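The other protein chains are all here in position, but one chain of the complex has been omitted.
Chain lettering (A and B) follows the sequence in which the chains are written, and residue indices restart at 1 in each chain.
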Amino acid sequence: MFLAVVLIINNMRLLKKRSGYAKIEESATETSATQRGKLWAGILVCFGYVLLMNLVGFLIVTFSILVVLMYLMGQRNLRIIVSIAVSFTALVYYVFSKILIIQLPEGLLSF
Amino acid sequence: MIEHIVNGFSLTFGLSNLLLMSLGMFIGIVVGAIPGLNSMQLIPISIPFTFWMKPHLALMFLLSEYVGSIYGGSISAILINTPGTPAAVATVIDGYPLAKQGKSGKALKMALYSSIFGDIFSTCVLIVGAVVLARIAMKFGPAEMAAVILFSLTLTATVLGKSIIKGLIAAVGGLILGVVGSDPITGTPRMMFSVYELSQGIGLVPVIMGLFAVSEVFVQLERKFTTRKIKGHLPESPKKEDQRVSLREFLSVKRSVFLGTIVGTFFGTIPGVGASASAFAAYSVAQRTSRNPEKFGNGCLEGIASVEAANNATTASALIPFLTLGIPGCATVAVLAAAFMLHGVIPGPLIFVQHGDVVYSIFIGLLFVNVLMLFEAQLGMNICRKIVTGVPTGIIFPIVFVLCATGTYSVSHSVVDVILMLGFGLMGYVMYKYEYPAAPLLISFILSPIFEQAMRQALVISHGSPMVFFRHPIALVFVILTLISLVLISFLIRR
Partner (left out) sequence: MKLRASRNWLVLAAIVAVVFLVQGNFALGAAFPTKPITLVSSFGAGGGTDVTLRSLSSVFHHHFGQPAIVIDKPGGASIVAGDFLLSRKADGYTVAFLVPTGVVPEVYTYFREATYTSEDLKPVCLMSIVAFGLYVKDDSRFQTLEDLLNYGKQHPGKLAYAHNGRGHSYHLLMEMVKDRNNIETQDVPFKSGADIAMQVLGGHVDFGLSQTAGTVDSLIKAKNLRLLAVAHSERLPVAPEVPTFEELGYKFRPHYGALFVPKATPDNIVTLLREGLQKCYADKSFTSMMKRMGFIIQYAGPEVIEDYIKTEKEIIKPLLKKLGFAK
């Protein structure tokens, strides 16, 4: 099974080298070091969101991730970021846990 | 029977029914448009609200929600490349590119008109031919199912895109993903890595949300954002005709609409296939028979029309085996089955005798609901367009992400699904960057488990003899179609 994965990755690398390499440069529009950095930060944050959800609780992680993602995507106005993060987290929480009655992970804020 | 029809009319056009249908449709559209929420969550929680209603009101309300959500899914598919409902997953292929050209209004309206056509047509089929079609559907045992799905799988060839190898890799990837889960016959766990949540296989929702929505979030993360002027991610073409669909335009795609409707109605009648698979099937049939196949995938109206007609056609025709035999065609209809039973309307052959007026009011209601959809959807799409084009990207996509994550969690209450969603988000991003098409992956992912189960069941019944596919006439027909299709494809590819 592991071998299969290795083979696949290797083949994909070969394919990329042969046919798609040049294409990548042009299809990745406006990619610079900072862009890549933002992308990786964003991806890591998203994973952190999911993995921390059970530990820390839905409300905290959702609020945090909204703030971080909005910042990464260009928002700089602190007022907007925070107020949207708060209100949207509250809204989603309300809709999902009170109307749809789905238990969202409580984490640290159990009450 | 006549008095059933007459009673049905009066039930449908009663004031409370009209109000409830409008309300249900509106809620359905809104929920469908929100990524992460769809009718699978909406209907179970709406059921308690219907307990106090009379059966025909309750059922029509739920059905309006159902129909509305199928359209609503295409709104977000077109505007933010995120299918709001699994059924709308094929709409992103041509819908989003068209919206990126600034013609979101046109895309949305095309989707609406096609949806309405598909819905009305298959409802008529339901009304006129339910009993006959149900009998035909009954003839589809495992061998027939396997043959039909095999044929559909060959359709993946048409959506392979420019690079055939990449398309094939994607398709094989989908096959591998379809293997995960318990073996359909023996129950042996396959590629589950001791994660019990995967015993039913990888869910469709994490895959779709991840592959389309989350990957789009990652793509957007990479964009250069000017801090001075935050713009939306969709341009708005100022030309009026770019936001409308003229009658001539609609007539020009009538072939796709019609094909989509037929395919959708067909796949809806056979239990077990589902709206997303039939949407893809319609897409490839339309592409293959189109005069401009290369336009597909770049914002081609035919692409939107065929898909939307198909997914709405499926919803109405899925009721055919359900109402006549009591057998739900897909998961959402299964939930509706619960609602029917809770209100004492037992689906099955006796339903026409015992609750004829309710049935006819449902038939008439399903037709009328399209009129409501015409108006409410326009309202809904205008609101959504204003939101999407007005609110900055940097706010929309984080919100979309949270909705997808929460919605995926709410389907199965397991964080595993959300993690899978993220994984698929990464995969979707990589596929986008290296130009691997998502469509073949999805098609084989959805269809291969169905195919495998059907084929193995057929082989069990025949004691392992593959002759079973030749002995059953319907299966044989599809096997021949498959062979023809493969031959045709190899010619096309060579060209």
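Note that in this section a residue touches a chain if its C-beta (ideal position, glycine included) is under 8 Å from a C-beta of that chain, and two chains touch if they have at least 3 such contacts.
Quick caveat, the model's predicted, so the values are computed rather than measured.
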| item | value |
| --- | --- |
| Partners of the unshown chain among those that are drawn | A, B |
| Candidate in contact with the missing chain, chosen from B:Tyr96, B:Phe140 or B:Tyr429 | B:Phe140 |
| Among B:Asn7, B:Gln101 or B:Ser182, the residue in touch with the chain that has been omitted | B:Ser182 |
| Touching the absent chain when the full complex is considered, from B:Gly274, B:Pro328 or B:Gly407 | B:Pro328 |
| Residue numbers in chain B that touch the chain omitted from display | 40, 44, 47-48, 51, 138-143, 182, 184-187, 189, 196-197, 199-200, 271, 321, 325-328, 331, 333-338, 341-342, 344, 346-351, 412-414, 453, 457, 460-461, 463 |
| Chain A, residues in touch with the chain not shown (by the definition above) | 59, 63, 78-79, 82-83, 86-87, 89-90, 93-94, 101-103, 109, 111 |
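By definition in this document, only the chains that are shown with their structure count from here on.
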| item | value |
| --- | --- |
| Residue ranges of chain A in contact with chain B within the complex | 12, 15-16, 19-20, 23-24, 27-31, 35-36, 38-39, 42-43, 46-47, 49-51, 53-54, 58, 62, 65-66, 69-70, 72-76, 80, 84, 88-89, 92, 96, 99-105 |
| Sites on chain B touched by chain A in the complex | 41, 45, 163, 165-166, 169, 214, 217-218, 220-227, 230, 392-395, 397-399, 401-403, 405-406, 409-410, 413, 415, 418-419, 422, 425-426, 433-435 |
